[in-house]
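Incomplete set of chains, arranged as in the complex.
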Amino acid sequence: MSITVGIIGCGYWGPNLIRNFVESEAARLRWICDADAERLEKISRRYPSARTTLDYHEMLSDPGLDAVVIVTPVATHYRFARRALEAGKHVLVEKPFTSSVREAEELIALAERAGLTLMVDHTFIYTGAVRRIKELVTNGEVGDLLYFDSVRINLGLFQHDINVVWDLAPHDLSIMDHVVGRQAVSLTATGSCHIQPGIENIAYVQLRFDDSFIANFHFNWLSPVKIRRTLIAGSRKMIVYDDIEPTEKVRVYDKGVERHDANADKEATYRTLVSYRAGDVWVPQLDPTEALRYVCAEFLDAITRARPSVSDGEAGLRVVRLLEAAQESINNDGRLIKL
Amino acid sequence: MSITVGIIGCGYWGPNLIRNFVESEAARLRWICDADAERLEKISRRYPSARTTLDYHEMLSDPGLDAVVIVTPVATHYRFARRALEAGKHVLVEKPFTSSVREAEELIALAERAGLTLMVDHTFIYTGAVRRIKELVTNGEVGDLLYFDSVRINLGLFQHDINVVWDLAPHDLSIMDHVVGRQAVSLTATGSCHIQPGIENIAYVQLRFDDSFIANFHFNWLSPVKIRRTLIAGSRKMIVYDDIEPTEKVRVYDKGVERHDANADKEATYRTLVSYRAGDVWVPQLDPTEALRYVCAEFLDAITRARPSVSDGEAGLRVVRLLEAAQESINNDGRLIKL
C-alpha cells in the first residue's frame, strides 16, 4: 500500500520533490500546498490528481494523509514541521533543518514521542559521488582521515533572508558529517557583507576535532568563477570531489607522505625520513541516478520500516548546530566556539 | 660603474639569483659563499671569475664588495644580514625576511642608521602577472576591493625547520600586501600537523581589515592536486590569478553584483533590488620576463639612487608581522590576534 504524501511549498525545489514522489511506486501524491495561488494552479495542471490548498491546516487535517514534505523558507520549517508532527504526519524537511538548535531539538523530541519519521533532505549525501566517497572512507581504502577542505563559490543568487552560510553550508556540512562520521569539538568562522548589510556573502568556516583532523569551508556568492571542489585527504588515499565535472566528479589519488622511524643514522638529513608516494589516479564510474530519487525512497522506506533514515533529525540537528556556531563566531570576529 | 655582489647560500634558489646578477650589466659577481665545499666548488666551475669562500667573514671583510645577497635558511637571515649591514654592505635577503618581527625591526633600524639599502626578495610581486594585477587595481579598473582569496596547495616538499605557513605564506602575503596596499587589523589562523609533530602542513589564515574587505589563505603541503589560485574581487571587476596556467595566468571578469536604491516600490520583491552583471572576460598578455631579473634590477637601482625598493625592509616586516601573528593564532586554537 503506498504512502500518501502532501507537499508544502512549490517554489524552486519543491517541484523536483513532487516529481520524484510521483514517480515512486511506494508513494502517492495527495496534496500540494502553496501560499501563492498562481503557482499552485500552475503546478496543479501538471499533477491534476493531487488536491491543492492555500491553507496547510486543511491539508494537515486530512486523516488520509501519511506524510508531509516541507520545502519552504528555513524560517518556517519549525512551524510547519511541528504542526505536521502534531497532526501525526511523518515529515521530510528541506535543508537546513531549522533556524536554530532549539527548534531542531524540539522537533526531534516531538517526532520521537509520536513515533513518527522525521527526515531532512540532505540531498548531496544521496548522490552517486558522495555515496562512493562514503564507501571508500568506510571500507578503509582512504585510511585515516587527515583533513576535509571544501570550496563552494559562484556568482550566486543573493538571498535576502539568510546569508551565504545558511544558504550553502548545509550542502558541505552534511556531506562532511556523513562522510567523516565524527563530531567537531570547536569552530571558528569569519565572513563579510559586501552588498547587503548584515547578510554575509562570503564566509570561511573551520572545524577542529579532538585530534589533528580539521575541516575547512569557503562559501561565496560573489565569485567570478564557479567552483565546487572538496579535498578529502587520508593517510592512504586522497580524494578530489569536483561537482562541476559532468561525469568525472570523483578522483582517487594514490598519493601521500609517510614519516619513517626516527632512530635513523644521525648524520642522515631529515629529508630521508619523509617519503612521498605518487601513484595512479583512479576515476570511479558513479551511479548517475538523480539523488532525489534516493531521498524519496529513503524517506518512504524509513516510514515503512519505522527505522531512522540516513539523514534523520539528528543529522539535521548536527548541521544546524554547526550553522548556529558559525554564525556566532562570525558575529564575534571569528571567536572560537566550543561545540 | 657596476655594483659588486657577494652571495651567501647556493642551495636551491641561490643559483638563480647568481645567474641573474651575472647577466645584469649593472652588477658584477665578486663572491660566492657557502658552507658546503662541494656545492661551492660545483657552482664555482660555472662562474670561475667569482671568488669563493666557506667563511662569510672573509667575504664581508672585502672592502671591494658593495652588496650581499642572503639565500640561506630563514633562521640565519638575521645574523647574516646584521653582519653584512655592520660591514657596510647593502643587503638583499631571501623571503621570509626574518624569523621574527623583532629581528626585522632591528635590521631596518640598522640599515637606516647606516644609510644602506635593505631589500627582501619578494619574487612574486615582480612577475608580469602581479605587476599587471597591481596596475589594474591602482588605476581603478577593479574598483573598491572586496576580498582576496588565495589557495597555494600541492604535494609539496615537507620542510623540517619551518611549517607550511612560513614556507608558502610569504608568497601570497607579499602579493596581497603589494596589491592591496593596506594593513589588516586582526588575524585568525588554524592549522594542523599530520606528519611531523609541531610542524603544520596545512593552515588557513584570515585577515580582517577596518572595513568589509577580508583576505583568506589556504596553505597546504599535503594536497593531491596542485592549485595556486588567487581571487581578487572588486566592485567593478574581478580577477582570477592562476599561476599554474602556462600563459593565461590573469583573467579579468566583468562580473559583479549591485545593490540598488531601497526606496523602491514596496510591492517589489527584494530580488529586483540586486542586479547581476556578467560581461566579457579578458585575458591580458603578460610580460614573460623572469621575475628575478626585475628583483636584481630593483635592488641595484635602489642602491644606486639611494631610494627605497618596492620590497624594502618595511615590506618584509609587514609580511613577517603577519607570519608571526598567524603562528600565534594557530598555537592558540585560532584565537583572534590584533595587529
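By written order: A and B. Residues from 1 in each chain.
Everything that follows uses one rule, which is that a residue touches a chain if its C-beta (ideal position, glycine included) is under 8 Å from a C-beta of that chain, and two chains touch if they have at least 3 such contacts.
Because the structure is a prediction, the values reported are computed rather than measured.
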- Item | Whole-assembly copy number, given 2 chains displayed | 4
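Operating definition for what follows: only the chains that are shown with their structure count from here on.
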- Item | Length of the line joining the C-alpha centres of chain A and chain B, rounded to whole Å | 38
- Mind listing the chain A positions that touch chain B in their complex? 146-147, 149, 151, 153, 155, 157-158, 160, 186, 188, 190-196, 201-202, 204, 206, 208, 212-214, 216, 218, 220-225, 231, 233, 238-240, 251, 253, 255-259, 270-271, 274, 276, 278, 333-336
